[in-house]
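With one protein chain held back, the other chains of the complex are shown just where they sit.
Take a look at chain A:
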Amino acid sequence: MKVKVLSRNPDDYVRETKYDIQRVPRNYDPTLNPFEVPREYTRAMNATKLERVLAKPFLASLDGHRDAVNCMAKHSTSLSTLLSGACDGEVKVWNLTKHNCVRTIQAHEGFVRGMVVRFCGTSFYSIGDDKTIKQWNMEAPGYGVEEEPINTILGKTVFTGLDHHQKNGTFATCGQTVDIWDEQRSTPIRSFSWGVESFSSVRFNPVETELLASCASDRSIVLYDMRESMPLKKVIMTMRSNTLSWNPMEAFYFTCANEDYNLYTYDMRYLEKPVTVHMDHVSAVLDVDYSPTGREFVSASFDKSIRIFPKENRNSREVYHTKRMQHVVCVKWSADNKYVMSGSDEMNIRLWKANAAEKLGVLSHREKLAANYNQKLKEKFQYHPKVKRIARHRHLPKHIFTEAKEHTVMREARRRKYVNNVRKHSKPGAVPMLSEREKHVVAVVK
């Protein structure tokens, strides 16, 4: 007779001293771990719920301005510095880690219309309603020394937008015309205009650094090459665009914030129809800024909320609002891809997390692993209706909720009218069925 009976030595399974970690022998046999799919599903559900529970995006409110915040600028080399300009001509420099204001300048009379930090980070420019462009030193002057701009240029007309070249000492302003300035001169080296119009915003392309795009008041977006004397081309839309932002990674895409509550992502090469129409806001969109990864952007709207859109999605993935936040005028995505700053009409700048449920600070290895695992689970089960419902749910202020509902009804009514009344009673082929992307472009001019 040969016999062997299972007889385990406990020493192989129990830790030696209490200072050791516990031994956990594994056996991955699927029959010993049944219900793997339902269990994973339950875990995914828990992870999704937990994400919603932990979604606390609001970090801080920076107050100190005495009028509505009109523009903001990110520092090009320092993550913790933010500049903001208010409607009373005051410019403030903020320390974001300490949540305090480190410097205040009475820069202009009337609005501060735009600000930009030079690529080296040593100085910044501001423009205002007093028709001046001022260059300021980033360093605060010594105690008792008066704040004085390094350089002041008096323009002929009011400037409304400003952007600096990525590498050279040139910058662009817009107002009645789009002007290219050399830092050393007091007159523009080039002026672009295309018809009688005024511009609201101008932006340099971050990769093709000689390219510019601007939003004009005649509902068009105009593209320029700095090296040429004439504008390149423009697309005319049904409504006016307020600002635009280039995608920093795929710099042939740009997104513009439109008055018709939508945002449009265009491919610079094919302006005939936008790549994506982003529609969730219920009022005019006032500002837009891309994340440094180029995968998402944040938009600020007159409807007192900011939204975060994935660049290829029609709908936003996130909406931020507070009871106190009024019309959001400007918004910026921080260079470390972690925070979003918004400046609004009630004089405050708010600091938000870009990823609402993210845990800030140093994570332990196990925390990181758990977060990654949860992320993967959420991805795997994202289309299951119960998971999807929880993941999508956002609380909205009543006015946004009702208006959004109203807009869907209106849109549906318009569609119905178009299909049933207009199209049905026209000659076949005379009235084409237009997709949402095709509806908003009037013409492309070259």
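Just so it is clear, a contact is a pair of C-beta atoms (placed from the backbone, for glycine too) under 8 Å apart; a residue touches a chain by one contact, two chains touch by 3 or more; residues count from 1.
Throughout what follows, contacts and distances are computed from a predicted model.
Among the names given as "WD repeat-containing protein 46", "Glycosylphosphatidylinositol anchor attachment 1 protein", "Protein YIPF" or "Origin recognition complex subunit 1", UniProt records the absent chain under the name "WD repeat-containing protein 46". Taking the complete complex into account, A:Lys4 is the one of A:Lys4, A:Arg227, A:Arg269 or A:His425 that touches the chain left out. Chain A residues in contact with the hidden partner, per the touch definition given at the top, are 1-8, 10, 12-14, 22-43, 46, 384.
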